[in-house]
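In this view, the complex is presented without one of its protein chains, the others remaining in place.
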Amino acid sequence: MIFDNLLIWFVVIPVLMMAGLGLCRNSSMNAIRAVMVVGSTLLLALAVWLCVDFLCLRHNGADAEMLYTGSWMWYAPLNIHLAVGVDGISVLMLMLSAIIVFAGTFASWKINPLPKNFFLWFTLLSTGVFGFFISIDMFTMFMFYEVALIPMYLLIGFWGTGRKEYSAMKLTLMLMGGSAFLMLGLLGIFWHSAPEGGVPTWNILEIARQAQIDPSWQRLLFCFTFVGFGVLGAMFPFHTWSPDGHACAPTAVSMLHAGVLMKLGGYGCFRIAIYLLPQAANELAWIFIILTGISIVYGAFSACVQTDLKYINAYSSVSHCGMVLFALLMLNTTAMTGAIMQMLSHGLMTALFFALIGMIYGRTHTRDIRQMGGLMKIMPYLGVCYMIAGFASLGLPGLSGFVAEMTIFVGSFQDADTFHRIFVILACSAIVTTAVYILRVVGKLLLGPVYDDHHLTLTDANWFERFSTVTLIVCIAGIGCFPNWISETIQHSFAPIIAAIQGGAF
Amino acid sequence: MDLSILWYLVPSVIMFVCGVYGFITRKNMVAILISLELMLNSADLNFVIFNRFLFPGSMEGMVFTLFAIAIAAAETALAIAIIINIYRSIGSTEVTETNKLKH
Partner (left out) sequence: MDITLPILILALPIAMFLILGIGGVKMSRKVAGVLGILGMGTTATLAYIVAFTYFFSGNPDFIIDGVRLQYQVFDVTWLAFTQKLIVNIGFLLDPISAMMLVVITTISFLVHLYSWGYMEHEPGFQRYYAFLSLFSFSMLGLVVATNIFQMYIFWELVGVSSYLLIGFFYKLPSAVSASKKAFIVTRFADLGFLIGILILSYYTDTFNFINLTSNPEAVLTSTGGATFMGASVLTWAMVLIFTGGMGKSAMMPLHIWLPDAMEGPTPVSALIHAATMVVAGVYLVARMFPVYCVVDAAMTFICVVGAITAFYAAVVACAQIDIKRVLAFSTISQIAFMMVSLGVAYDRPIEGVHYAGLGYMAGMFHLFTHAMFKALLFLGAGALIHAVHSNNYTAMGGLRKYMPITHWTFLIGCLAIAGIWPFSGFFSKDEMLAAMFARHWFWGAWMTMVAGLTAFYMFRLYYLIFWWEENPHYKEHKPHDAPWQMSLPLIFLALVSCVAGFIPFGELVTWDGVPYHIHIELPVAATSLSVAVIAILLATKMYRVKNDLPTKVKNFWPTLWEAAHRRFYWDEIYQFVVHKIIFGIICRSIAWFDRHVIDATMDGMAKVTNVASNSIKGMQSGNVQAYVIWFFLGAVALAGITWLCLV
């Protein structure tokens, strides 16, 4: 029975939530909130349970590459299955998604207008995200990927602010462009997956085991898949959807998008592009190291001169997500572990940033830092949270950003040739630039004299806002203070991928 | 003398081309309808001709033509009804003026 599999519930619960929301009326805010809170709490509980259970299983010696696997035929002529399974990385990603959906629900407590429809699309988006992380069949993975992309258009286009139609269109079209490349890549992998005369498969584990893809094909397909996922990972020069999209999106959507959806890009990059096409990854990594190296520096410098809070964070995301892809391309365990930790860290901290920006914007009705100042005096709680988020972003020890970045730097430094060295040092320099733009914002926005006297009457955070931010801060500090179990879980999960890469090198 | 198939086909083609010409150039809907009928009839003629010359033993072409004539009559009736209705509502049967649905 399909429902016996724990993972399926990550998709079933959101679907049930949507059904529940469908029964609510738009005016009955409490019913909508009840459905969302219950649903997202269940998801979070499920994710935590999965995480604990997974670690116990591993501890008890379950050493299969993926656990909780299940596979059900979906469309026999093309050998498409609904195949699920998780390793440590997917478990952490599911956890991240659940946390952010949970926090996002509270962050959009007072969404207006049409709350029901908002949450419907929001839940559909999270369905896609969860589905993506549990799938090990490339086709279902791609399908969930698309499910996650489309609601974005409506969420930004309808509930957004500013030039929302333009941004929604830009974001959707660019990501769709990316998925066109991706589709080509996936089809290519599918048709070349089997030996001569065999049945081609979509299943990632089988493809990796058979390792049949011809190197010349690998090169082409690697470029397709990496670029396809790279667009979502905001890789230079395909990043411009990110600043506009984030700036116009409503709070919870920015959170989910920057927090989780951009992670789909990084996740896909290693799960499909690197894992299934290891030879090409070894050969062609340098091209993308250059591009992602540029992303890191470029995003950080761009963020230094922006005046809109969301633009600053969007560019900072370009820089941090560039770090994720950069570290993945280093193709060694430590750096790749760092990449995953950076995904987690960036997800949590950007979600926190966007939540706080939404809260500040909801009060001051501006996001221009030139028109705000001294908010620390007026809303100390939000100010302190913003500072914590900022410190996490600039890599303060004890918060998640530090461990992730340091793991990346130490790992990346293991490649001894000059090319890698130069780019690693370039990437390291981002820690200074990050400090510059974060402190610039903190200095202008929170500290100093109060800029606008009208702001003096504003109130500090509500209970639901506090709840949302505290959830995220606890996670950030948790990773930052006790990183080793996460690091070990990830390192263990990378073993087969590293083996594939090293096999590819010979 | 024995008439070849061409003697029958050429008038049919002329009739068809006249129909096309009329259909393209006329602006009056009734004239367009008449052109349409011309094309239809030339097609009917072809059916009969080919049936007579290529498959003398069978009658399918003839039957089909009768069928087509009946349908064409119904169609014309429908078209005329529409045209009259259009005329009633906008006072004209010029195609260039019946663009209300476009906007």
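Letters A and B mark the chains as written, and numbering starts fresh at 1 in each.
Basically, contacts are C-beta pairs under 8 Å (C-beta built on N, C-alpha and C of every residue); 3 or more make two chains touch, one makes a residue touch a chain.
The structure presented is a predicted model; accordingly, all values stated were derived computationally and were not measured.
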| item | value |
| --- | --- |
| Residue touching the undisplayed chain, where the options are A:G61, A:P77, A:P113 or A:P237 | A:P237 |
| Candidate in contact with the missing chain, chosen from A:G22, A:P215 or A:P397 | A:P397 |
| Residue of A:S97, A:T225 or A:T334 in touch with the missing chain, whole complex considered | A:T334 |
| Identified contact with the non-displayed chain, of A:N5, A:Q306 or A:S493 | A:Q306 |
| Given A:N117, A:T161, A:Q210 or A:Q414, the one touching the chain that is not displayed | A:Q414 |
| Touching residues on chain A - with respect to the absent chain | 170, 173-174, 237, 239-241, 243, 298, 301-302, 304-306, 333-334, 374, 376-377, 391, 394-398, 402-403, 406-407, 409-411, 413-414, 416, 424-425, 428-429, 431-432, 435-436, 439-440, 443, 446-449, 483-484, 487-488 |
| Interface residues of chain B (partner: the chain not displayed) | 20, 23-25, 32, 95, 99, 102 |
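We adopt the following convention: only the chains that are shown with their structure count from here on.
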| item | value |
| --- | --- |
| Centre distance in Å when chain A and chain B are each reduced to the mean of their C-alpha atoms | 64 |
